[in-house]
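Just passing along the structure, written as structure tokens.
Removed: one protein chain of the complex. Kept in place: all other protein chains.
Then we have chain A:
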Amino acid sequence: MSADRDRPPEPEDAPPADSRSESSARTSTELLAVRDLRIWYGTDRGPVRAVDRVSLDLAPGQALGLVGESGCGKSTLGRGLLGMLPPAAATDGEIRFQGRNLIGMSPARLRSLHGPAHGMIFQEPLTRLDPLMRVSEHFEETLHTHQPDLTRDEARHRALSALRGMGIPPTRYRSYPHEFSGGMRQRIMIALTLVLRPAFVVADEPTTALDVLVEAQIVRILADLRRNFATALLLITHNLGIVAESCDRVAVMYAGRIVEEGDVRQVFGAPAHPYTRELLASTISLATTELHYIPGAPPDLVDPPPGCRFHPRCPEAMRVCPARDPVDVEVDVGHRAACWLHGPESLVPPGMDARLTQGAIGVADEA
């Protein structure tokens, strides 16, 4: 997290930082408050702006789904929130976790949060446990690191009850990881994360590598999390159904930005952003006979399109879209979207709300 890396060039028409919707200026009940977070990777081609001025809030026990196409920065955001980025990444902005800003925090203090304050569940359960260590040793090591006063018996007791909660019988406590199936290993990983009772967990596509039945089981477990442990959850997934089933809120990400965020039922029931609508339409449902897909591909994050990142693919793009960055607008209580369709009208110059045609896009890009 070296902050001395090359800054990505600031877009000229960037709105001032405080022009964000007032609704996100929350009180101290927040567990996590992210403001204008930017994360970029230094590469030979220039900075990859994987997270571009993201703001969001999470209350204790709340489950937030994070969706969006591949490569739009979901994993980067999730890892950034935990201070677990690779050395090539640089960050800027503010991540206030339990009142302390993680950005600029010393590596030692950051490490002391890993485990007891927050944890991460990964996509690949098969390779996340040390093959040379018994399941019991994983738990003993984890508990001993953070609670050195715990006796062996107490640690064992804690571990077994966490495992039992995930449906792993105590008889398997001293087994090695390779003796378990993928689904069981993911449940062990979840138990290993929850045994420290963290306040916040990021789960990055925790079921992508698993089959459908196991997936349903894991989703149920994650949905139970906030009820039984008061653990806040950021659930990254491509599966909107999982979000609908297990999350309170959802954030839709496109090209490094959160384009829409709100209550799951509100967002899925009345999507405000064209990208969310396209995303929902591309989900297979029994009602559709053919597969809808969004034309084009997400942009290159080294050189993203100006203005609204989605305008080259947006069926409703207007002349203002490539010219100016859309600002967050509260479309309903606790439901925000960044799209010029929702104004604010005061920022759209006269005549700029005309439809953008294919030809006009090229011209606007030139401008």
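Convention: a residue touches a chain if its C-beta (ideal position, glycine included) is under 8 Å from a C-beta of that chain, and two chains touch if they have at least 3 such contacts; residues count from 1.
Assume contacts and distances are computed from a predicted model.
Participant: Going by UniProt, what is the name of the one chain that was not included in the view, given "NADH-quinone oxidoreductase subunit E", "3-methyl-2-oxobutanoate dehydrogenase (2-methylpropanoyl-transferring)", "Zinc-finger domain-containing protein" or "Putative oligopeptide ABC transporter, permease protein"?
Facilitator: Looking only at the record, the undisplayed chain corresponds to "Putative oligopeptide ABC transporter, permease protein".
Participant: Kindly state which of the options A:56, A:81 or A:113 is in contact with the chain not pictured.
Facilitator: Once the missing chain is taken into account, the touching residue is A:113.
Participant: Kindly state which of the options A:77, A:129 or A:250 is in contact with the chain not pictured.
Facilitator: A:129
Participant: Using the touch definition from the top, which of A:141, A:330 or A:353 touches the missing chain?
Facilitator: Checking each option in A:141, A:330 or A:353, the one touching the absent chain turns out to be A:141.
Participant: Could you pull out which residues of chain A are in touch with the chain that's been left out?
Facilitator: On the side of chain A, residues 82, 84, 111-116, 119-120, 122, 124, 127-133, 141-142, 145-146, 176, 178, 189, 192-193, 196 touch the unshown chain.
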